[in-house]
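Note that one protein chain of the assembly has been removed; the remaining protein chains are unaltered in position.
Let's look at chain A:
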């Protein structure tokens, strides 16, 4: 590790917070329906959309109606995307002449993009036409992120309102998320990325003749528009197979900086917006502190592990100071690769600028564990906020048990219904991840997809189901995931991880909205101070550890021990 490496990391986090504070204030205005700087330009578009869609923006929905609208919209999105992928061969903008995507892969990919996972069982440049990339995948990069933001706002209203029968209007929240927040940010940052070297053209490939006379075909296309939104929307699905490690997706250290900033900025701003919307900025800052502490710890451990390298690299005679460069790009080096890996998994982004499969065992454990903690550090766009609020509910419940008092959070009594629903949501993750992993670990057609023997093979499986269920999308990519078994089961893991979590979460939102908001008294446990921050960090780590430590012990931890003993497989 170097001081320069840490400086890069410090500057980046500062840049995120500096942008997220005003963006959070702007978002709070947008969701409250207040006039903002973009209103003069976008309000007519917004009104036009509502008129065509038959939406009355003033009419709010109960949590059930909100959930149904969200499910209907996502189901329609899935159907359209599945159709586009299957029919790719006869649709326009297919200069590569790709044929339709196979049914299992189309199912997996459509689910993947609708759930904001962007698990990619395909190589973008060898599978997807420009039409599929643009009108198929890019659209859902926007809409799945907008869905996440809308859902987070429904839960925030649950806390902010008193005795309210409704939690907002899904169509309005989704439309405003896309028009006012995602689209303007994507447009501006996509142009910035083009200026910094990311291509944007409708050509499919360029033929070059090298200085030594060899031919090289360079795949290219509308890259910048997709990269900008897949980072901003914490989707992560790249234009190319290797995602942001590809020099066209991420050509320089500066684009790398921009892309990490993009991943973090909306999720962090959403937490600041939450503070404003519940009328107490300290509440947002406390959650930011929890996220920051755990994420920074993840960055530090990954960075240290990668800088330490592996015995295999040392035995081959590689320079000790250069660390583990297998699967990493020279322009990013160790610091920016470790930072990207921790951020992309602390968020539910899943874009990668280095191959996680080639990380050291501990360097690879961190991304996996950050996903398993529930994608809340700071988590995906919208989903990170509702995820950490569920954890906060559990934390105040634990605190309430300790002092024997009915827990409160933000002036709402947390009672049996909320705690049950929160536990239901939290248990989805271990059930799906460990259930599918356990089956895959003994099933021949699942084991056939492994590229490694020994504990690294188990890590490939565990990472895949963690990534799918956590809606992350990164991978230990040695796994040959484009098989009927993995396409199908990972598809269901993504659906469960997204929607089986959302429904109980919305039930909490509805139940909270109906309650009276109490004034805090001297007996109220303050949820903005260091004690609560420490408690929430502890609850997150203990829950995640209890659920996943046994599996991790058989995967990356066993691999670390065996690696130090000089074993290979």
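One rule holds for everything that comes next: a residue touches a chain if its C-beta (ideal position, glycine included) is under 8 Å from a C-beta of that chain, and two chains touch if they have at least 3 such contacts; residues count from 1.
What we mean here is this: contacts and distances are computed from a predicted model.
K.L.:
Look at the options "Glutamate mutase sigma subunit", "Potassium-transporting ATPase KdpC subunit", "Carbon monoxide dehydrogenase subunit G" or "Sugar ABC transporter permease" and return the one that UniProt uses as the protein name of the missing chain.
P.N.:
Of the names offered in "Glutamate mutase sigma subunit", "Potassium-transporting ATPase KdpC subunit", "Carbon monoxide dehydrogenase subunit G" or "Sugar ABC transporter permease", the one UniProt assigns to the missing chain is "Potassium-transporting ATPase KdpC subunit".
K.L.:
Sort through A:108, A:310, A:467 or A:482 and give me the one touching the missing partner chain.
P.N.:
Checking each option in A:108, A:310, A:467 or A:482, the one touching the absent chain turns out to be A:310.
K.L.:
Of A:456, A:498 or A:517, which sits in contact with the chain we cannot see?
P.N.:
In the full complex, the listed residue that touches the missing chain is A:456.
K.L.:
Using the document's definition of touch, tell me which of A:16, A:85, A:152 or A:198 contacts the absent chain.
P.N.:
Counting the whole complex, the residue in contact with the absent chain is A:198.
K.L.:
In the complete assembly, which of A:171, A:465 or A:485 touches the absent chain?
P.N.:
Result: among the candidates, A:171 touches the missing chain.
K.L.:
Which of A:110, A:263, A:325 or A:421 sits in contact with the chain that's absent?
P.N.:
In the complete complex, the chain left out is touched by residue A:325.
K.L.:
Tell me which residue among A:217, A:406, A:445 or A:516 touches the hidden chain in the full complex.
P.N.:
A:217
K.L.:
In the whole complex, what residues of chain A lie against the chain that is missing from view?
P.N.:
Considering the whole complex, chain A reaches the absent chain at 4, 7-8, 11, 49, 52-55, 65, 68-69, 72-73, 75-77, 80, 123, 125-126, 134-136, 138-139, 142-143, 171, 174-175, 178, 183, 186-187, 190-191, 194-203, 205-212, 214, 216-220, 222, 224-226, 228-229, 240-242, 245-248, 251-254, 256-257, 309-310, 312-313, 315-333, 336, 352-355, 357-361, 364, 451-452, 454-456, 459, 476-478, 559, 562-563, 567-569.
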